[in-house]
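One chain of protein is taken out of this complex; the other chains stay put.
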Amino acid sequence: MARVLFKRGKKEFVKELNREITISKQRFYYVLNTEQDFITEEGSIDKKELKKKDGSVIKTNKNKEFTIFSADFIDNYKKIGRKAQIITPKDIGIIITETGINNKSKVVDAGTGSGALACYLAHICKEVTSYDIRDDAIDIAKKNKEFLNIKNLKIKKKDIFKGIDEKELDLIVLDMPNPWNAIKSCEKSLRIGGYLVIYVPTILQVSDFVNEIKKYDSFVYLKTIELIERKWKIDGRIARPNSEAIGHTGFLSFVRRI
Amino acid sequence: MARVLFKRGKKEFVKELNREITISKQRFYYVLNTEQDFITEEGSIDKKELKKKDGSVIKTNKNKEFTIFSADFIDNYKKIGRKAQIITPKDIGIIITETGINNKSKVVDAGTGSGALACYLAHICKEVTSYDIRDDAIDIAKKNKEFLNIKNLKIKKKDIFKGIDEKELDLIVLDMPNPWNAIKSCEKSLRIGGYLVIYVPTILQVSDFVNEIKKYDSFVYLKTIELIERKWKIDGRIARPNSEAIGHTGFLSFVRRI
Amino acid sequence: MARVLFKRGKKEFVKELNREITISKQRFYYVLNTEQDFITEEGSIDKKELKKKDGSVIKTNKNKEFTIFSADFIDNYKKIGRKAQIITPKDIGIIITETGINNKSKVVDAGTGSGALACYLAHICKEVTSYDIRDDAIDIAKKNKEFLNIKNLKIKKKDIFKGIDEKELDLIVLDMPNPWNAIKSCEKSLRIGGYLVIYVPTILQVSDFVNEIKKYDSFVYLKTIELIERKWKIDGRIARPNSEAIGHTGFLSFVRRI
Partner (left out) sequence: MARVLFKRGKKEFVKELNREITISKQRFYYVLNTEQDFITEEGSIDKKELKKKDGSVIKTNKNKEFTIFSADFIDNYKKIGRKAQIITPKDIGIIITETGINNKSKVVDAGTGSGALACYLAHICKEVTSYDIRDDAIDIAKKNKEFLNIKNLKIKKKDIFKGIDEKELDLIVLDMPNPWNAIKSCEKSLRIGGYLVIYVPTILQVSDFVNEIKKYDSFVYLKTIELIERKWKIDGRIARPNSEAIGHTGFLSFVRRI
């Protein structure tokens, strides 16, 4: 089982500058293999140390201290193969809280991509099935699923435009360039009251999807939103937004099956 | 069991204006009691109709059509007593996805407030315990818990500054004016690797909390963020952000127990 | 000449609540006519008082104190007839600073609308000409121009799609639903190196304009931006964004004539 090492950062007060400067930043290290010594830039850690209990303080051969603990789902999740445009925690979060999915829910997602979203949903839901037509995407997704030891996720090589096998779904998430083509398949597979959510990068895709879904009596268009995440630097007397804001990820449109 | 009625909106093309105008907006109606007729501004619905199966189209006595379906968790959740500053779906969402909680997780939250957050977490997690010292808050929270038929939530009238009974928690969420006072209690109750998250409206509260938590070797300060949600109006050739953006809700600070 | 009255707000410390509460908010009053007494909700002010020098503290007949001073351009500008979708200070500001216009600049703007933008540009520039085809808009704009005592603004009832009389312009601003139709007129009237700026509420209008302007060798598309203004509440220990953020105004696209 993977472990995580934490190295505390170090600041020093420099008289000439009359202020503290950061000597080294705090850092987390992900240790996948505890059967061999772990090398860091501050020395190596004996593999026996890597098995110590959570919260133990261990040292490298250069006497640098680390705290060790067991990797949890998020630690592992951050390690899976990341495609360029991976859907971020804030977006996954609001998909969950706008649709109320939980461990009783049955969900389909397409396209699979790296499987990141499918894996996260499987962590929350009862069953997830993910569709993609590209072999390379499916291969990566299967590896990630295995890496995260996920049991309730099925990955199918199938064109979702041709139909979804699963019925009475609570949620379908479409992360693809042309989701309007999948509306008919979704119509047949969502339970009444279930949700269809699309995630697209450009507003013209949103517009095309929304104008298309509004033609259906079997769907109600709810809303389109985007979430902007702003990180703040908080330290001593400093309290300001980071100079680099997180930019755009995607637009989320929510639709209900009625 | 509660039902939801959906009434489709109506647009009409007006020759003089050379465009469509909205006659009536689409609307959802929440029907708590299916043992009596339901009155809408477009006529009343016979109670027998309220029991029809999901997806049925039913009519009022004025012949207005509605679609009926069963209320799900989110439909019910939107109905619980809302305090002024209730934590919104986007914020609950990112608390979930930054900490990886799921149906194996044990969570504490304080103060209970209306219990909205505690109820939502109970929907996702294994066990939730919520602390508050105010009788009125606890009363409302218990009513809401009952209304949502939640079984895995304990509400305790207790001052969290005096200690948290639960141990080895995966997550503690503090939604209170002065969370820095609860750090010691949280220290003893979080599992190593577990998360402490605070939600506060002003940046000075963030600053005070962060400067305090940085003094602890048993905690690692991760980050502070705020999420800004922007709703878009998408209709025909219109694609623009709503004139009223969603304003500020609160800042979220994430800390890890090591 | 118009004057401005300022009434300071009042707070009182309430023992039972153990905090200050706001009895009355601070307020500015715009006094157009100094030849008659001015009535406020706290009494009336004798007209002789209205002529006192800037900074004088004067009283109503109920002994309420006000400070009086002369209205400046912004005080007067805030009073002009405001159409629904008036371009705001932040947007006018960046039009100025991205194009470098000043009191040597010759500018055209269309459609005139209420004339608010044209009047502001005339305050900064050497000459402004504003085009509109609607009589009601032109009437309002002329009244506003007169009210603000602006001498260097010409308002023309003319269809800008048919051509712009002025040549060698430094800047043309288009605030209209279909600016792409004016590109040819702008081409003939901008000096080489001059700027064309459009201000539109929806992203599809931006998209149509940009895709059209990119066909012209005589223009270089620079960028499209939107400015989001966030107001903060700062008071004692409170420092947080206002609950109501300013929503969307419009998108600004910048183009250069080469």
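Letters are used for the chains, namely A, B and C, taken in the order the chains are written, and counting of residues starts over at 1 for each.
Operating definition for what follows: a contact is a pair of C-beta atoms (placed from the backbone, for glycine too) under 8 Å apart; a residue touches a chain by one contact, two chains touch by 3 or more.
Because the structure is predicted, anything quoted here is derived from the model rather than measured.
Q: Write out, one label after another, the shown chains that touch the chain missing from the document.
A: A, B, C
Q: Kindly state which of the options C:I45, C:I92, C:A110 or C:A141 is in contact with the chain not pictured.
A: Hidden-chain contact among the options goes to C:I92.
Q: Among C:F38, C:Y120 or C:Y199, choose the residue that contacts the chain missing from this document, as touch is defined above.
A: With C:F38, C:Y120 or C:Y199 as choices, the missing chain is touched by C:Y120.
Q: Going by the touch rule given at the top, which residues of subunit B touch the chain that is not shown?
A: Interface with the chain not displayed, on the subunit B side: 203-204, 207.
Q: Tell me which stretches of subunit A touch the chain missing from the display.
A: Counting only subunit A, the missing chain is touched by 201-204, 228, 237-248.
Q: Just the residue numbers, please: which parts of subunit C touch the chain that's not shown?
A: 4, 6, 8, 26, 54-55, 67, 69-75, 77, 89-90, 92-100, 102-103, 120, 123-124, 170, 191-193, 203-204, 206-207, 210-211, 217, 220, 223-232, 234-236, 239, 251, 253, 258
Everything that follows uses one rule, which is that only the chains that are shown with their structure count from here on.
Q: For subunit A versus subunit B, what separation do you get between their C-alpha means, in angstrom?
A: The answer is 21 Å.
Q: Using mean CA coordinates as chain centres, what's the gap between subunit A and subunit C in Å?
A: Taking the average C-alpha coordinate of subunit A and of subunit C, the gap between them is 44 Å.
Q: Which positions in subunit B are in touch with at least two other chains?
A: 203-204, 228, 239, in rising order.
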